[in-house]
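All protein chains but one are shown in place.
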Amino acid sequence: MSSTYLARRIFTLATTLIVVAMATFLAFEVIPGDPVLTMLGPDADPALIAAMREELGTELPPAARLARWTRGVLTGDLGTSIRYARPVSALILDRVAVSLSIALLAMGAVVVIAVPLGIVLAVRRSHWSEPVISATIQVGMAIPSFWLGIILISVFSLSLGLFPTGGYVPFEAGIAASIRSVTLPSIAIAIPLIAVVVRYTRNSMIDQFSHDYVRTAFSKGFPVRHVLYRHVLRNASLPVITVLGMIFANVVVGTIIIEQVFALPGLGLLLVTAVSARDFPLIQGLVLYITFFVTLFNLLVDIAYHVVDPRVELT
Amino acid sequence: MRRRNSNLVIGLSIVGLLALMTLVSLVYTPHDINEMHREHRFEGPSARFWLGTDNFGRDVFSRVMHGGRTAFFVGSTAVAIGLVAGTMIGGIAGYAGSWIDEVFMRVMDGLLAFPGLIMALMVIAIAGPGTFNTALAIGIMSVPTISRIARSGVLQFKSMDFVQAARTIGVRPAAILVRHILPNVVSSLVIAGSVAFAAAILSEAGLSYLGLGVQPPTPSWGRMLREAQGHFLRSPWFTLAPGFAITLMVLGFYMISNGVRDALDVRGHHL
Partner (left out) sequence: MSGAPSTRVSLLEVRDLRTWFGPEATPVRAVDGVSFTLERRQTVAIVGESGCGKSVTGLSLMGLVPAGGRIAGGAVRLDGTDLIGLDHGEMTRIRGRRLSMVFQEPMTSLNPLMTVGEQIEEMLRYHLSLSRRQAVERSVELLDAVGFSRPKRLLGEYPHRLSGGMRQRVMIAMALSCEPELLIADEPTTALDVTIQAQVLELLRRLAAQVDTAVLLITHDLAVVSEVADHVYVMYAGLVVESAPTRVLFSKPLHPYTQGLLACVTSISESKRRLRPIRGTVPPPDALPPGCRFAPRCPHAFARCPSAVPGLVEVEAGHQVRCYLHPGGTA
């Protein structure tokens, strides 16, 4: 991989993050009326209002506020939550493990299940199975993950007692119990995305079969297995890598909602609470933090793509 | 070679049926949606309550019918916002070119970095929950994709225009626009629009489930799921019905978008 490519990608990442930071800042600049009164209500204690004004810097001119916000972001200081009266970054740090373990488990499930399944469904193709597969995939994509979550929790936790009905067990309290506490939510998020990735993997494989280099590989006298795994798979993986990058945003969104279903104290639940409470500093901080993760993941995906495909350099 | 486009046919049928159900709900529902039949709580399907009753003894079927209004309203408003804002931004960027294009598209890239629901939550935090704000939030989510399509259409037109002008064969640019570029752009927009519609339904359901979308007493499928949570074992229909409704509607729009894509593919082979 060329270093110029990497530099260019990091530059794009930086500009994207700047746009994101500006957008989160501006979004809360356009709030009609007095944000402090909006947050605290008109009957709040005047001393509290004054303290809040000081804290948020609402009396400062916009440019100064932007400077303050930017400085804070760069130094990792995302301000103080109004509802919790604690630094936003501390609140995030407390809860990030929950969301991260759900997201990673879901992502892992998608990769481990969907990619092989897509390959198998591409290799074993038959006339009659085509509409069945296509229908199953489309239905799978359409199912809302939180609905799945509600059903899963009812069947596997309430009825069968196989999993806890909610709540998070931290890693330190035992790895198995910790994983068990996030298994159902991860499955609920993963299922619709498995449908998406199966479809991409399968289509990508089928598309590759018709390429000339596959015929060449067969002409070289390799068995199907070799042609499939040494030649086709590498080429077919490119669109799959791209879609895995796109999926990550869906996993994050899925996490936000599913935490509510399973009462898991992660970033999603925090964000929902913050939005309900109109805790603007907390919302700003969370949005920036989550978006940063998504952008960073996309950068990693881009780099992975670049490692697999030597041609990217030229385009 | 003639091939039945089953995706398009099934997708349109599903959406058509749901639309019909919603239209009927404007004049008739089997029961009043807010009427509580206290002695009939958590009932299964019966001749009287087709899809059973909820935790207050309200008729689930009537509420699902009525929930279609919310879904169609939020979906179409969101897509309309996305289409209008997206084509305007994409059109201006593509037409103006140079640094304006660069800035617009960078901003769109930045917006694309926001996971859709996060953006929606921000809008709701600022503007407050409610049906229209939900639609607005979701509409903004589809702007980046749609502006890209519009921009590429304009760029195509510009380059065509240029070529044609140079050759001066007397074909009017407007004719090229109508005959060659618009059909491509329109079909891309139909695909993007149906996908955006499906995403809007899912997002609305998600937001309403979180309690941040459509507010009571307006019935919405996501909201119904929020209320149904915890009652699945006692009364599965209460949970299943709104979930099926969401899935069907989303499926219908996915199938329409895939059907349009299939149709374009077929045409591509013939050209």
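Think of it as A and B in the order they're written, each chain with its own count starting at 1.
Please note the rule applied: contacts are C-beta pairs under 8 Å (C-beta built on N, C-alpha and C of every residue); 3 or more make two chains touch, one makes a residue touch a chain.
Everything numeric here is computed off the predicted structure, so don't read it as measured data.
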- In the full assembly, spell out which visible chains the left-out chain is touching. A
- Task: Touching the absent chain in the whole complex: find that residue among A:R95, A:R202 or A:H231.
- Result: A:H231
- Specify the residue from the set A:Y84, A:F218 or A:F292 that touches the hidden chain. A:F218
- Message: Counting contacts across the full complex, list the positions on chain A that touch the omitted chain.
- Response: 210-213, 215-224, 226, 230-231, 234-235, 308-311, 314
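In the analysis below, only the chains that are shown with their structure count from here on.
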- Task: Mind checking the centre-to-centre distance between chain A and chain B? Centres are C-alpha means, answer in whole Å.
- Result: 21
- Message: Applying the document's contact rule, which stretches of chain B touch chain A when the two form their complex?
- Response: 6, 106-107, 109-111, 113-118, 121-126, 198, 202, 205-206, 209-212, 222, 225, 228-229, 232-233, 239, 242-243, 246-248, 250-251, 254-255, 258
- Message: Under the stated contact criterion, what part of chain A meets chain B in this complex?
- Response: 12, 15-16, 18-20, 22-24, 27-28, 30-31, 131, 138-139, 141-144, 146-147, 150-151, 154-155, 158-159, 249-250, 252-253, 256-257, 260-261, 271-272, 274-276, 278, 280, 283, 287, 290-291, 294-295, 298
